[in-house]
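Quick one: structure below, then a few questions.
Every protein chain except one is present and positioned as in the full complex.
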């Protein structure tokens, strides 16, 4: 098996899906001739042609709305939103339609589409190119939301996403695109949507993370093991919606302590949902308040401030130690 | 002082603001000649003319975007979105611009605008006319979000909203528009944005609510007092963003138990933020898990299902009793 | 600047009337009668609290009904909230339309190729583009048609959809019923463009104005747009000039904003009366036959309403069944909680 990075893993999955299922079409801005601004769709236009890998006009609501129509009409569209900060002009299509058509038609129609959305910070991008807006999606009934943190999961979750009968937002952590390589099998396999993944076992504290926060979480867990002799369990949520109520509860019932880390602003972020879910499933096991380690309640700042804005190991280690101490 | 309902209180505030401040302009769909689909702007067009009370084309992003420009340019626009379910096509303007211009200009520009948004269910409205989407707004840095539950608060919060240097989403619970009357002073007064309001004192449990859930919360609190002899403190959050960290913590540190009730779907709703805030400010005082009583994780259903979807006294009383019992 | 003639078939100097088969003319009339009868009935039911807020099509029956008759059943429909008439023509049983008005059913049903009515204005236009594209990719010779109003032309999604469709040359028809008003906002406050049809020029697509109270013209205009689309000549924007004679919905009071004189003018142009007169003149349907059709419609609707009211109340937990193929655990727990709650 080849060791590949996340960009290649997603590209491979897309190529295999296009090759094996004629219903699959890709659409988005600059995904065709240019191969995508992150090169995720590289080579697909050349191989599958303009009718399957469609460079669209610059219009997010149009892209998502057209994808909805395609999905209802029998195709399996995979739409790309170039950066998460540009999802907002198209958000209505996800909230008002993608998430509701199945419900509103009482199951007669469904919307099996995938929306790929590069997201998150840490790469010195221009303003408004580093948003983490997963909370809006998680609060939208009818949408599933997944976030891979490894090349293997990226490919497997993409296969799983395309097999759903529901629309799936597939969030791609930009910072991890080329950060590491791992063995990824060729051909189809699915990483199930729903269950979280214990990325590191531990008995003393549950650390919940997703996307680019997972490597940070793992690194901090190692440091805590080394320096403090405590074992942090790192849970990569992987699926944000539907939330893995059982997986979250199980881990915290074991450890009795929890921290959740994300890039998005704290208030109303998915971290709040994790805390609330812990409160509901593991309250009696809790030995300390759950800590949220997050971006600040500010718009993502210009990149000179980025390192201060994003949760880093200092901020996370402090929270872990405080939570372990209580 | 006259006893008036919430529609009249808002109408009165708008009329006074238009009369006293030439910078105030109203804009929205059907707010002029027609006086608004809920009659909230009744009579204002006739009195202040088309340049101050503007019937706009049918375009939410255009309305909010124009309002942003007006606010930066020195006016004090009050935009109306006809129903909360129609905010979504304009959400980008709030997320990408209204909430960021002050930050992105490092304070050189500000966006003092108010967006009035009728919201919520319970009136047998057509599909997609009953959404409670406050969670999207609360997670958006730079926006303030207020929700009155009484005519007095409606007028006072509107005055306060217009005095802000920030954009304020002013959510109007449709179900309460004409539900009760109370004395409301003529002329200006502000209900401060930020602090919650203890609508009913109690020592045994803190019940957090806003909008149309407040009367429900009060009724259930009375019933619990009568039937169970426990005293529920009802906290009307009133301001959802910035969240009243101190007020929430104070009440739960006193009572040791909490329930939060809202109409929106549970997952990722503002209830999660309330739970997380309690976890951070009152964990050591908690005697039971905090219960969330909410709409289900579904799109708002057709109106024949409405009574089953919305939190009602049965659902809330059950949660209160369980939480009191633990 | 191009001129934008208004296409007519039933007018004095119009032609093309023979291109509409006589049985189709009669069927269009019957369906228009049924729609009018239902709308009038439902306004009464709403006043009695027996249905919720309801948007009647009174005055727009020609564009509403004749347009849908020009489609094939394989075509896709993307309707708005006011398009129960078109949905019925396209295959949704009227029984279902009634249950929907009672909040008990979906706006669509069964095997009909239609989306649920779009409540947020014009946001369904991109769906029609996608449906058309899907059909083409799958080798089907069908079109997608979206219904919307004059107000809908102001929404960003109108623009994005027409632009997409133009670029793709997708087989779509954008059917705009310009009924003069978007609730209380007259067209001249909606846009400074002298016509809505000319907005097509911004997208390199075909624009067509048609007399929307001329059922035969509407039928022909949609037919022609459909043929163009299937011939690979791309989308058409049709502006059907009509008028809403009733309120926007049962919650609306048009006397607050609409000059009575304007209404009077358009009442004289009632599309149902006009088609009835035409059919009588041509000997296709006598006045007596028309009266019988109206009577049958009334009786049928009354029975159907009674039947709908006699259907059992909704199963409270049914709402949990449809959102996902398999409801996730938390949703199942919510369903169980509701079950316990209602006992």
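Letters are used for the chains, namely A, B and C, taken in the order the chains are written, and counting of residues starts over at 1 for each.
In this text, a residue touches a chain if its C-beta (ideal position, glycine included) is under 8 Å from a C-beta of that chain, and two chains touch if they have at least 3 such contacts.
A quick note: this is a predicted structure, and the numbers were derived from the prediction, not measured.
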Chain not shown, its touching partners among those shown: A, B, C
Per the touch definition above, residue among A:194, A:247, A:271 or A:299 touching the missing chain: A:299
Option from C:31, C:157, C:252 or C:270 whose C-beta touches the chain left out: C:157
Omitted-chain contact residue, chosen from C:78, C:167, C:183 or C:279: C:167
Contact residue for the chain not shown (choose from C:36, C:199, C:228 or C:330): C:199
On chain A, residues whose C-beta touches the chain left out of the figure: 29-30, 32-35, 37, 55-59, 61-62, 85-86, 88-89, 124-129, 266-267, 296-299, 301-306, 308-309, 314-315, 318
Touch list for chain B against the chain that is not drawn: 25, 51, 56-57, 59, 61-62, 64-75, 77, 89, 92-93, 96-97, 100-110, 141-142, 164-166, 194, 242-243, 245-246
Hidden partner interface residues of chain C, rising order: 1-2, 154-160, 163, 166-167, 169, 189-194, 198-199, 201-205, 234
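We adopt the following convention: only the chains that are shown with their structure count from here on.
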Of all other chains, the one whose Cα centre sits farthest from chain C: A
Centroid distance [mean C-alpha coordinates] between chain C and chain B, Å: 35
Distance between the centres, which are taken as Cα means, of chain B and chain A, whole angstrom: 30
Per-residue overlap in chain A, given as positions that touch at least 2 other chains: 61, 89, 92, 96, 100, 103-104, 141-142, 242-243
Residue numbers of chain C (touch at least two other chains): 105-107, 119-120, 123, 156-157, 319, 323, 330-331
